[in-house]
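I have a structure I would like to understand better, so I am pasting it below and will then ask my questions one at a time.
Left out: one protein chain. Kept in place: all the others.
Chain IDs A and B follow the sequence of writing; residue 1 opens each chain.
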């Protein structure tokens, strides 16, 4: 089975990898550009959700990174088509829901190149509505970002928008809502995020645990959080007042995530109970690889410590791409990750995570 | 009379305006570029004051915006000629007077493109002198910016200069002097600026009121304040410590200004007594249109709420341009605005305000 072969390959690679191997293998700049273009194009040809879906929020973040890395005109055309043809630069309808604004990250990134105000209009309107009227139903106010994946989807939109329009309000709200979610879901001892309040240990007799007795922290959710942190920190100026909070959180989580990588270079669906979830999960692993490589590239993480982790992850991730450019071994939406997902389980966000990972790994060797 | 016809036209337009109308009419990008180029050129051919006059400070701010919008080489040549030929990049002599440094906004904007230090030299010297020796006569110290129009002229110069040279002093002084003026002249209940201390109600028996018993707040002065606020906020980083002050003031004033627009889309010379000043005043209205459109484009104002106000204003402003490109219905300098100013009353700052308005309105539809 390919997966087992991969495992051996990775073991082997992690022992013998040398400067020359890297040059010729999956760390070669030319190879990375090719595989990014190939996987992006395969995924663009195999869409699965409506363009403004949260899944596409993550995917198009990766597509944009692929364009930055490769300069491919086809990819840029696909990005502009997302705006001009598929969405008219309008995010999803639920202004109050992180899921529906994730795609705005790409709208803003493209606006920064094209500078056409209409590309920003609906994003501004939607975020303004989110701030003015955060909940659709009066009187049932809960926190805005109540599940951890939201930290990838929403705060980078507010941060990018705030810096682009020089509107401080967006930055302040992003800080506040992020902190609210952090207070609710971050476990400081474990240095991981619970998926949502249902997974926070409350000692009320209803707490959920894994088969091995450990707490439940999903790989995917924590991957999205780290990816979101990168996308916030890439934006905020070095002297931004609240940067330290994000930087500390980022470093804490990365240290923990590093310790949870499995032998084959991938992370399991449930971070603390890998045995119950034997398959390496590519979307979470892709985000981890992206975050760790970015952290090294920008001096937040120690290069010597993290480089082997990143290399193992990138080798393994590449082993999950089939010959057509399809990124497999991606945990499906909502499905119980214990059920066997497979080599041909793909999801657009898995490809997004893979592309983001590639966009930072290539910088480690350029 | 053309004005009456305009009134009807505007009424009609404001009722029937549709996406198609906008596309074909005064909201069409091509139309806006054309009318901006035409009005800018007419005004450049019909100068009226010495180049460093405060009136030209506002005009050339508009000319620069016209160049940014149209990319016209002729306009750029005219801008460079202002520096190289007419002024040698030297502002007016009265370093202590906001009027005489307003033109420096354009000097700095051009410096940012050309990067020639001599374009900045006299601006730096003048602002340094302003800070070191704020008053020409010792012992008679008053506040520096004692009339509200100064808030358009001077603070954007200090802010632009501070960011360009990374000299924090200019930012600090700008903040302090702006606040000084605000404390003196801003009426928090009315959310409008008095022209100067003579118009602040002091209950000393000498207070001035309009015929209808209301306080006197000029359209033009408040237009200049809002225009100045835009030009400050366009510059300050999103995380600048004092931004909130400017943002709150901007939003407060815009809400009030919106409520004072007249049926024909224009504002009257005296904001609270429109009946005593029947003619729509184009320079103040142009600045209001500029500020409101910028506020919507950058997320400070609610699009649905303000868009109709801006559209009415822009339609009306365009009705005040004659076939040659002359912007009329501009209240003359110093003249009593009750005296009938007319279709052919023009002033360079009226054209400046029109151009600034156009530069933001076009972004709402691009």
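FYI, contacts are C-beta pairs under 8 Å (C-beta built on N, C-alpha and C of every residue); 3 or more make two chains touch, one makes a residue touch a chain.
As the structure is a computational prediction, the values presented were derived from the model and not from experiment.
J.: Out of B:72, B:86 or B:167, point to the residue that touches the absent chain in the complete complex.
T.: Of these options, the touching residue for the absent chain is B:167.
J.: By the contact criterion defined above, which parts of subunit B meet the unshown chain? Give residue numbers in ascending order.
T.: With respect to the unshown chain, the touching residues of subunit B are 116-118, 120-121, 124-125, 127-128, 132, 161-163, 165-171, 236-237, 239-241.
J.: What is the set of subunit A residues that contact the non-displayed chain in the whole complex?
T.: Against the missing chain, subunit A presents residues 233-240, 243-244, 247, 297-300, 302-304, 363-366.
The criterion applied here is as follows: only the chains that are shown with their structure count from here on.
J.: Measuring centre to centre with CA averages, how many angstrom lie between subunit A and subunit B?
T.: Computed from C-alpha means, the inter-chain centre distance equals 45 Å.
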